[in-house]
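Every protein chain of the complex appears in place save one, which is left out.
On to chain A.
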Amino acid sequence: MEYFKSGLKSVLGTPQEGSQPTGAETVERLVDRVHSSTLLDDRRDACRALKALSRKFRIEVGAQGMDALCQVLEMDRRDCEIVGYALDTLCNITAPESFEDEEHASLSPASVGSVGEQFTEIFIKQPDNVGLVLGFLEEYDFHVRWPAVKLLTSLLANKPKDIQEIILVSPMGVSKLMDLLGDSREVIRNDALLLLIQLTKGNANIQKIVAFENAFDRLFDVISEEGYSDGGIVVEDCLLLMLNLLRNNTSNQNFFKEGSYIQRLAPMFNLPAEGDDTGWSAQKVGNIHCMLKVVRTLVTPGNPAQVTLSSQKTMKACGLLETLCNILMASGVPADILTETINTVAEVIRGNQGNQEYFANVMAPSNPPRPAIVVLLMSMVNEKQPFVLRCSVLYCFQCFLFKNEIGQSQLVQTLLPSSADVANLTAGQLLCGGLFSGDPLSNWFSAVALSYGLVENPAQKEQLLRVLLATHIGSLPVSLLHQCTMLLQQGNSVQSKLGLLMLLSMWLSHCPLAVKQFLSIPTSIPYLTTQVSAGSNEHDENEELVQGMCAFLMGICVTFNDDTVTTFSKEKLRQLIEKRLGLETFLDKMGEVSRHELYSKAAKHPQLRPKQPSELLFDHEFCRLFKALEGMIIKAVTPKPQGDLVNGSSELSMSASENSLLLQYKDLIREQDHNLQELTQTINRLTMDKSTLEAQVEDMTSTISQLRDENMLLRAQANTSLGQVTDGSSVGHETFHMLEEAQAEAHRWKRESEHKDMLIHKLVPYWAKIKQKNLCFSWMVLDLHQVGSQTATVTGVGVMKIPHQLVKFPLRGCKCTNRTQNHSPCFLKKWIQTVTLN
């Protein structure tokens, strides 16, 4: 302290006697000197003094000196020493934590924490400042480069988002930081690592640039230099950075895979030699933990399937999977490493048939040798094993059977009588043992594990129905399904009940045969009914879950019921739910399940991460099933809408798409209805028109025949008068007179007939009208011309098509044009002949 004071004196000059300057005053004078002194030495000394004061009088230095310090960075950048002091000072005032000797009497402890943040904010208001600091990274001098790294770390800790953006847009900003990893001075390299970890948090663009700058190579180099998992905390830092680069970043994951970096992971899991107690230091455990996390990031179920799948393949090909399996079977591995390794193996084999097959063939070095799976399951159903370890085995088993029909059928096979091998302990036997043990947790684990054998596999659901158990010596064997139902009724632990209910739900869903067998058990439905109808406040809240699950199971019995059990047919169960339990109650209880907090947790991720055994209630695969079936069940148990609900609001029970479809059809039907009415009206009108027209036609027909008769009469009279003329020549003049008279009369008649002809023509349009309405009427108009002459011309009119077009036919050899198709020429000819004869 004395030294420090003397230093101050030398800078500030001897203080006046009796008036000791306050910290603020000292700082003010120093800042002033940095600002205005023309001599570099003076400014440097002042800077050094400011640095010395910057911890104790942090606020004063920051508040008054920020501009001066930034000015130094800008103006005096050539002088490494003064820049070093300035950077150190800035480092202190922006530090995220407070210092022990800091004076902050006037400040409440709460605001102290944000001092660094506020100064950071002031500093980055001028983004060029950050650029300056980045520039100093290129300065090799330790006293510049190191504080620059530390300053950036402080700034990042305070304002991560802003600094990330600034560095991203500074030319080669990220690249400069990456170059630091090559610094031979370990302090700088290590601090640069920490800086990069901060920098890459949650910013995909920076992560990609860092990866592009060969980060993986450099990190692996550092890790191998440090001795892989035996290395110090630097190895862990490298791995943390790697994790940041890979997590949720598909592009980098691809790069990692394509760059063959997975191959470089394998040698990192070198285990300490057997019997070496010192082999598992805390740091080594930490390092291996991080390595396992890196592996898992590449194959986590949340990744795009294509990335996961190809990573899994590579992991098997390069021997990483084998190495991991060796850790599983090695002795002396700490429990938490073992747990994490099991989880890692789980994800490496998940949904990848080749890897699953490989895993199925891994043998444990036990005596007799047993498959690794069996050994793992033994731990799962063993109460004495650590809880997290048991959970990880379940996860591993889930991943092993995920999309693995062969594995599923092998599991069920081990339970079937034909293949039961008494000498060997099998997975199936272990699970059955766990199912019937006294430990609720083991019950739960075993039930869920067994249900994995049935996921999306109807064949195994039916196979499992064949499993028979000999419960007591001498008693008849009972089926596994029966036994499970019995256990459900006898059990008192919520956990084991839920486990069994999940197993039964998985079993019965999409399997009418299993539903049939379940319904045939006399006590099954009565038990479920009692549970669902029970009051809700009896026990703890988890009791409600059991009720909800019972409702769900009952719903499955309705949905997948093939009506073979007549006492509990689809309709009867529906009635039971509606009349006895009440539909509302039933649906409400079922809703309990999906409303539960643990349900949403389990549905989120395949791996369950319970903190304690009581948190194990739901399983991920079951949640998927529940989600898929919930809607179906609601539909199945809801009574069909009655007739009076024609346009009723059944939309509630339908999905959006069904709803829109329904509305669409309703519209369609309305439109069709409307059309129908219009058409009916049209038909009525047309029918009326038709009858009117028919009457008119009849009238006209009679008129025509009348006219014809008259015509015949006239002709007969004319003939008679002609005959008289030729016969009696004596009569002579008189006859001639009569002839004239007759001719005149004939002319009159002719006119009259012409008049009637016109009348007929007038009527023709009516015919056209009828024809338009597709009513087919036809008639024939005949006209007799020149009645007076010996030859008569007949005009036949083809009336079907061209009523206005008269077609003339000569008396003999009449031709028929194609317009008169309806009346064959023969017919016309015959008719005309008749007329002529008359």
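Rule of thumb we're sticking to: a residue touches a chain if its C-beta (ideal position, glycine included) is under 8 Å from a C-beta of that chain, and two chains touch if they have at least 3 such contacts; residues count from 1.
In the analysis below, contacts and distances are computed from a predicted model.
J.: According to its UniProt entry, is the unseen chain "LANO_0H15082g1_1", "Ubiquitin-conjugating enzyme E2 G2", "DNA primase" or "Ras-related protein Rab-2A"?
T.: Missing chain, UniProt protein name: "Ras-related protein Rab-2A".
J.: For the chain left out of this view, which of A:Ala63, A:Ile233 or A:Cys318 touches it?
T.: Hidden-chain contact among the options goes to A:Cys318.
J.: Give the residue, chosen from A:Lys208, A:His289, A:Lys635 or A:Lys750, that touches the chain omitted from the document.
T.: Checking each option in A:Lys208, A:His289, A:Lys635 or A:Lys750, the one touching the absent chain turns out to be A:Lys208.
J.: Out of A:Gln263, A:Gln413 or A:Ser520, point to the residue that touches the absent chain in the complete complex.
T.: Considering the complete complex, A:Gln263 is the one touching the chain left out.
J.: Just to verify: which one of A:Ser229, A:Ser310 or A:Thr426 makes contact with the chain not shown?
T.: A:Ser310
J.: Mind listing the chain A residues that contact the chain we can't see here?
T.: Those residues of chain A that touch the unshown chain are 168-169, 171-175, 204-205, 208-209, 211-214, 217, 220-221, 250-252, 254-255, 257-260, 262-264, 266-267, 304, 306, 310, 313-314, 317-319.
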